[in-house]
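Removed from the display is one protein chain of the complex; every other protein chain stays in position.
Entry: chain A
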Amino acid sequence: MSEQLHDVRLHVNGSVHEVQVPARRLLSDALRHDCGLTGTHVGCEHGVCGACTVLVDGSPVRSCLMFAVSAVDAEITTVEGLTEADDTPEGRLSPVQQAFSDCHGLQCGFCTPGFLTTITAGLKENPDPTEDEAREMIAGNLCRCTGYQNIVKSVLRAAEIEQERS
């Protein structure tokens, strides 16, 4: 017997994606396989590593701990949606993305999409974090390369860039 498919309308980065998925399709897999948005990375698949973090109605949420069928009413932002529009076709890097680039906040980059989304929301809540608050902000995300030092620097630098741009 083939598995029942559900018609699901996902709102991702301002676009609507009509997908047909089984109920057990994780939101992370729906974003990657059904919407083709492979910027969201899948690490541990049980909510520990934070790589798959996306914004659901502006708040960071683990997309591997949600089903696509439960996300119908939500506005989802993935790492692809962080780039800011300007007069170039590709847009410009968001303050958090720019800070990661400036401060060498990534090495292999696998965990980076989860950090970028988490920090983007974190800085909305706390636009001027201390170093301790920056560490607390990223405490739920794992990185095996950087040792976190440059990610903490990136959080603080992103706050500065936000200020400079506003």
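By our rule, a contact is a pair of C-beta atoms (placed from the backbone, for glycine too) under 8 Å apart; a residue touches a chain by one contact, two chains touch by 3 or more; residues count from 1.
By our rule, contacts and distances are computed from a predicted model.
Missing chain, UniProt name from the options "Xanthine dehydrogenase family protein subunit M", "Phosphoribosylformylglycinamidine synthase subunit PurQ", "NADH-quinone oxidoreductase subunit I" or "AzlC family ABC transporter permease": "Xanthine dehydrogenase family protein subunit M". The chain not shown here is touched by just one of A:9, A:24 or A:104, and that residue is A:24. Contact between chain A and the unshown chain involves residues 3-4, 6, 22-24, 26, 29, 45-47, 50, 53, 56, 59-62, 64-67, 69-70, 72-73, 118, 122, 136-137, 139-140.
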